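On to subunit A.
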Amino acid sequence: MDEIKTDFHYEVVIVGGGPAGLSAGIVLAKNGVKTLLIERGRFCGAKNLFGGIVYTEAIKEIIPEFPEVNPSPVERSVYEEGYIIVTEKGIVKITHTKADPQHAFTALRAKFDQFLAEYALGLGLDLAPKTKVIDFLRDDKGKIVGVVVDRPQSFKDLTPARITSQIVILAEGVNRLLSRKAGLITRDFAPEEVVLSVKEVLQLPKGEMEKRLGLKEEEGLAWEILGSISQGLPGLGFLYTNQNSLSFGIGIFLSALATVKIPPYEILEKAKAHPFFQKILANAEILEYGAHLIPEWGIKGFPKLYGKGVLACGDAVGLVNPLFREGTNLAIYSGIMAAETALSALKVGDFSEKTLAQYEEKIRSSYFYKDLLLAKELKTFLLKNPQLFTTYPELLYEALNLYFSAQGRLKQEVLKEIWRLVRRKRGVLGVIKDFINFLKLFW
Partner candidate 1 sequence: MASKKPEVWVFIEQEEGIIHPVSFELLGIAQKLAHDLEGRVGGVLLGEEVEGLIPEVFAYGAGVVYTVRHKTLRYYRHRPYAKALAEVVRRFEPEILLLGATPLGRDLAGGVATLLETGLTADVTQLSIDPQTKNLLMTRPAYGGNLMATIICPDHRPQMATVRPRIFPMPEKINGTKGEIVEVEVELTEEEAGVERIGFIPKEKSIQLELAEVIVAGGKGMGGKEGFSKLFELARLLGGEVGASRLAVEAGWISYEHQVGQTGKTVRPKVYLAIGISGAVQHRAGMQNSDCIIAINTDPNAQIFALSDLGIIGDWRKIIPLLIERIKERKGLGRN
Partner candidate 2 sequence: MLNLLVSIKQVPDTTNIRLNPETGTLIREGVPAIINPYDISALSLACQLKLTYGGWITVITMGPPQARLALKEAVEFFADRIILLSDRKFAGADTLATSYTLAQTIKFLTREKPFDLYLFGKQAIDGDTAQVGPGVATRLNIPVVTYVIKVEEINLAEKYVVLHRKTEKGIEILKAKLPLLLTCEKEVSSPPFSPFPLLLKAQKTEPQVFTADGPIEFLREKLGLKGSPTRVHRVYTPELKKSGQIMNLEEVGEEEAVKAILLLLEKRRIL
């Protein structure tokens, strides 16, 4: 009989098999580092969902041959992209077609994450799914020297298994229990820092999706949806095309949601019932339904990204820029940076905070860090200006409506009428103020 060994030691343990953890794993495995990745889901991606769009440039950092890989981990290339602005009466659509559709792809997490996992396994990474990290091991100086998991040592010894390592990389996503335990963060996300996202994957009869959206076989589209879709609450919707299904979802700030007590799935139902989306989604069958939190729009000052023997990356430290749908790619970039830091620490055999501080420097000098600072301002602006979610979409819609039904009328009259509309809806000063505030964000 196979006696199973119970003593485990690794150079690096990664907690969480999302894009952040898997990217770190791929980089470490490529460099021959003895690495273990622990994921609590049945497989990587099983417990997760996202919109989602992934960017080729980021994926190439870990998988250089992408998108020429088989089987493909992604759904469709993003050929058409833009905004749908929704009002009760109708919509305004601003989209464009891409010169290089290969720059981004739609994806589903179960498939995408599993692909990264298989890739990492192929490079020699050790992977333990269905396992949850419940605590850290520490030495007498308080340095983290490993993890404790919920799974027993063996069938005979039912105490939780202990795995030692030089460095632990936390990529646990938005729940952050361990980052807290490690002392990197001292509080949970506040309601105005997280967006609750609900999403459905919907399927139409074959060929119907392409027909209704005017797409060719391989072409995909990605629409962000603004306006009355979120029932006047600060939030955004999205509609993306997968290989044979559509992802339709909506995200709303938890703080706003708490004030109205409408269940999020009801908001989604209402959004689906809008005539514009009804035309696209009629008779669609729901394949999946899920909800997930997004830590959004830069947090007030970063949490500490490292501690003694530990680094944290991805959603766990709030690296998401939803304005540009950047979450997965920031997870990938930060995972890579964490891995590179671990590599140099292993090289010199020094796991003190001094060495690990390199990681935070890398993050702070990245392009996305600056973006996130901006995003933070933008969020405050939006939360303070709810008119952006109702008044402006309506204004825009009505103005266009007037403009395009102007046959047989004096054009000057029409323009005047639009002007009156603006004054009635928001007031000239209001518009100017909003505009200036908005511009100020970027300077």
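Here, a residue touches a chain if its C-beta (ideal position, glycine included) is under 8 Å from a C-beta of that chain, and two chains touch if they have at least 3 such contacts; residues count from 1.
Behind the choice of candidates: all candidates are chains of the complex that A comes from, given by their letters.
Remember, it's a predicted structure, so these values are computed and weren't measured experimentally.
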Sort out for me which candidate, 1 or 2, comes into contact with subunit A in this complex. 2
Touching residues of subunit A toward candidate 2 in the complex: what are they? 1-2, 4-6, 8, 36, 121, 126-131, 149, 151-155, 161, 163, 201, 203, 205-206, 244-245, 285, 287-288
